[in-house]
Each structure stands twice: as structure tokens, then as C-alpha cells.
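All protein chains but one are shown in place.
Which chain is which? They are A and B, in the order written, and residues in each are numbered from 1.
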Amino acid sequence: MNSNETMRIALTVNGQRVTAEVPARYLLADFVRHQLRLTGTHVGCAHGACGACTVLLDGRPVRSCTIFAVQVDGSELQTVEGLCREDGMSPLQEQFRTNHALQCGYCTPGMLISATALLSEIPDPSEEQIRRYMAGNLCRCTGYQPIVLAIRAAADMINGRSEARERSS
Amino acid sequence: MVIGGKAVCSFSSFWSELYCETTDRSVEEPATSTRMTLGGKSCEPMKPAPFSYFSPRSIGEVLELLAQYGPDARVLAGGQSLVPLINLRMARPDVLIDLSHCDDLKKIEHTGSGIRYGAMIRQYDAQLAKVTREHCPLVSMALAHAGPVAVRNRATVGGTLAHADRSAELPGVAVAMNATLVIESHSGTREVRADQFFRGDMTTCIEAHELLRSVTFPATDHSCFCHFLEVGLRQEGVAIAGIAALIRFDDGGTVKDPRFAVVGVEAAPVRLKALESELVGRALTPAIIAGARNLGGQELDPAADAHASASYRRRLTASLVEEALERALQWRRHELQ
Partner (left out) sequence: MAEPRSIYVGAPVFRREDSRLLLGRATFIDDVPEPFGTVFLAFARSPHAHARIKSIDTSAAMAARGVIAVLTGADIAAGTKPIVSPTLKGEPQLVRQNMAIEEVRHVGETVAVVVAENAYLAEDAIELVEVEYEQLPCVLSIADALAPGSARVHEYLAGNRVFNLKYEVPGTAEVFSRAQHVMSDRFSSERLSGVAMETRGFLTSFDRGTNKLRHMSTAQLPHKMRWELADALQLPEMSVQVIAPHVGGSFGMKTVTFPEDVVGAVISRKLGRPVKWIQDRQEDLALMHAREYRFDVEMAFDADGHILAVRNTAVVNIGAYPLWIATAGIEAGGAGHHMMGPYRIKHYAYDVSSVVTHKAPVASYRGVASPMCALSTETLLERMAARLGIDSVEVRRRNLLRPADLPFVNAVGIPHDTASHLECLDKALALTDYEQFKRTRSGKLGADGKYRGIGIACIADHNGQGTSIARSRGQSSRWPGYDGAFIRIEPDGKAVCHVSLASQGQGHQTVFAQIIADELGLPIEDVTIEHSDTAMMPFGTGTAAARAAVAGGGAVLKASQRIAAKLRRIASYLMEASPDDIVLANGKAAVPGAPELSVDIRQIAATAYVIGPQNLPQGETIGLEATEFYDPPTSSYSNATHAVQLAVDSKTGQVTIEKYVVVHDCGKRLNPLIVDGQIIGGVAQGIGSVLTEAMRFNEEGQPLTTTLLDYTVPTFLDVPRIEVHHIESVSTINPGGMKGVGEAGTIGAVPAVVMALNAAMVQFSSALTALPVWPGTLMDVMHGKQ
């Protein structure tokens, strides 16, 4: 495929079948954001260093700014828009909210995707494990602490161990 | 370490060879440059420049493409080093050969003496594989440092070796363990030992028409102490210095066949051969360790860059050697119990 051509790709995005024509150099992050108009995934650096663009590709967290759209033909892609449940936000999203784990919200989709992957790999992570796993996602607003607390609380919620502490809303 | 932990700045300091995997490729540099010079080297605005894209299904196809396009082509493995460079326009291949559909490159196999990893094995898969943890634990230990999980999910064993970033972990392990790399081209196959493979920062012996097919790490058993540690500016990120160490002890408790390879300090991974010779046949005692520490630091010719001075790298190396030996001593004592 030469540089002026486009290639047809077919994949599943958040459970929906999608087909598209993409040029070779089109980054997956740009494809998701500008062609699919799923703008929840953000680009923070375009050199794989900040994690804001993290998506789940075939169930694994990856940096969509380091992958070309042509490479995901036949894959399953999940973005932040696919995380919520039909009846509302996922436990992680809920706990991010109640723990004030976001301020400007720009890193948040990447955080949610990475945290989703973390909890499926390590369902009951210690604080150390959370910090180590998430260390590739940068945040400039929160100082990370509330994100750690939110992930820990979500783990509890998912495991049914305890109700999240009720606070006023 | 792949681009998840890559100091692009180090490209600038070591840009004696222009960025390339082979020794004879060059990047065009127009006479009058409008590009903002960043990182000490002309750096284009972001987003990839155009390229032609191929997605071969077999090694044979890859080799044909390489034979055809050679110097104008780049092989795309995990993309965690290459794609950021392409986005920064520091790499501008005319042709990109995507290996992600080459199943031939995705096997982990036992050979007579070691474990062979196909070039496209994802780092995280290699790290977690039972065969790695049992037979090549040093590979597992090193890969745990190779960037965040999201990077390790895409980065490959072959890619990080071929990219040969001087702070990368796996090249250090390959040199420490005397790994064997298999390089293929249309004209045949050759095997290269790790210490012949790495030539400098981001420079290996792979030629324009060649493909790194696999790497075989000798198996280590539980009688071998394995250790990997690196230190960076932050708790997470690029290594300023790292060490891969293997030590075997004989029944009397003296060291036999010690191996130390240091990354991040010189342009390529380097064995601490003087230190190794010094330790052979000796028992590890605090006095020996103190002496070894100094030797380890002196043996190298560390580089300086915007992140660390040469003297700091030297001191770090000494500390890493000391730490490795202290852990070996503890391990030995524990094993004897």
C-alpha cells in the first residue's frame, strides 16, 4: 500500500462493528478521535510517554499514539466511551467521582482504561501495586493520591467486599 | 528499554551515527533547515511523514520486501520506539514493513541449551511466560523494568534488541548471558553473539536487507543467582544506569562464571570483564564486595548528557555492582539453609 492509498479496515469498537478507509500513516489515536469521533481518548504527547491515549486493544492496554490504524484490522478496541454500563457509570468511574480523582479530566480516560486493565489483572491490588502499574499514566492536577484511593475503592466494590463510604452528594 | 522509557535526548548526545538500525543508512538533511532544532538535533513537527505500508504474513515475504526496499524501509515490530520517532519525524522511512502478522516470529521454544524467542514476542508475554520465569528468570526481571505495562504489551523482544537503545534492559541481559541472535536475509541466515551484535547507541550489525528473527538465551537453572536493577531520575522512567548480573557458585561457595553487563552508561551494553576475572574463585565477603565496587566503577568510560554526568554514572555503576553482590551473598546464604 503506497502512501497515497487507503486501506480498508474492519474492527469492533466498544462492541460495535466498524469499517473504515484509512491511510497508512493515520495514527490509531487520530482515527479514534477524528474519524470515529470518539473524542474521549486524548493525545497528550504523541510519543508514548504520558498514557493519556491509552485504549484497550484485544483486552490489553496500549498507547494508541504508537499504533497505526491500519494495524488494528480484525481487532477489538475499547475506549473510555465503552467503559460505562447501560445503567450508569462503572465502579471505577463512580469511585473516581466520589474520590475527586480528576480535576481537569484530560488524563482521566487513560487512567480509567489503565485502571480497568489493572483490576482485571490484579483484582485486589495493594497501593504499591496500583502505583507501579499506573506509573506510566501522567497526571499534573491531582497528585495521584485520589486516583489510588479510587482504584482501591473500586476494587472493593467490584469484589463486593464493602460498600463505598457514603458521602453527601 | 523501549520508547516508553526512552530518553530522546540521548539521541541528541549520541547522534554520531544518524538514527538507524544499520550502519549505512542516513537521514536526509536539507542544506537550509527550517526545522526547530530540538534535543540538539533537527526535529520535525509531529505527526508521521508519508510512507508505504506492507503487512507480510511470512518471513519469506518480509525478506523479499527487505531485498527490494532495503535502505528505504524500516521494519515495524512493537512500534514503541519506532512510532514515536516517526511521529517526531526523527525517523522517516519510505516503507514500513509491519511484522505483526508474521506468525513465524511469534514462537517461544526450547532449544537444546536455551530458550528461543521469536522477534515478535511481546515483552509482557515474554516476561510472564512460565518458560521465562523458570528457565530465563533474568529476562523476566529485566523486562519488568522495560516501561509501563501498556508499552510492554506492544513492545517486542526483537524490537528492543534491534533498536539497541543504550539504556534498554534486554540488550544488557543478552550481553550478560551471551545470547545468540539469528539474523536472516534473502541470501541466508547467520548467527551472531550478543557481544558482536551491539555496536553502539542504537546501532547493531543488522544490515539494510536483514531481519532479526530470534534470540536464544541460554537456560539458567536455580543454582544461578540472577539480578537486574536500574536507577533513573525518577522511580519510573529511563535508566541512567542498569545492571544485569548472573553469578554461579561452586560447592565451596566461591564464585564461578560471574557475568555483569551494564546498560545506560556507555554507548552499548558492556561486560565488566575485569571485575568478573577478579571475582572468579573468590568467596564473597564484605571486603571483596567493597573492592569489587570500586573496580566496577572504574572499568567503564561513562557518557555524560543532559540527564547525568559521567561521574554520577560511574558512582551509580559502583553502587549497582555492590548491590548485586550483596544480594548474591544473601541469596547464597539463603540457598544453603
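In the analysis below, a residue touches a chain if its C-beta (ideal position, glycine included) is under 8 Å from a C-beta of that chain, and two chains touch if they have at least 3 such contacts.
Fair warning: this is a prediction, and the values are worked out from it, not measured in the lab.
Q: Among A:Leu28, A:Val43 or A:Ala155, which one touches the chain that has been omitted from the display?
A: Among A:Leu28, A:Val43 or A:Ala155, only A:Val43 touches the chain that is not shown.
Q: If the hidden chain were put back, which of A:Gly59, A:Gly105 or A:Pro123 would touch it?
A: That would be A:Gly105, which touches the missing chain.
Q: Just checking the interface: what residues of chain A touch the absent partner chain?
A: 25, 33, 37-47, 49-50, 52, 79-81, 84, 89, 93, 96-98, 100, 102-109, 112, 130-132, 134-148, 167-169
Q: If the missing chain were put back, which residues of chain B would it touch?
A: 3, 5-9, 12, 30, 32-40, 42-50, 88-89, 231, 233-238, 306-309, 311-312, 315-316, 319, 322-323
As a working rule, only the chains that are shown with their structure count from here on.
Q: Between chain A and chain B, what distance separates the C-alpha centroids? Give it in angstrom.
A: Distance between chain centres, rounded to whole Å: 29 Å.
Q: Inside the complex, what are the residues of chain A that reach chain B?
A: 1-4, 7, 24-25, 27, 46-49, 51, 54, 57, 60-63, 65-68, 70-71, 114, 117, 121, 132-133, 135-137
Q: Which residues of chain B touch chain A in their complex?
A: 3-4, 8, 46-55, 79-80, 83-84, 86-88, 96, 98, 100, 124, 147-151, 153-154, 235-236
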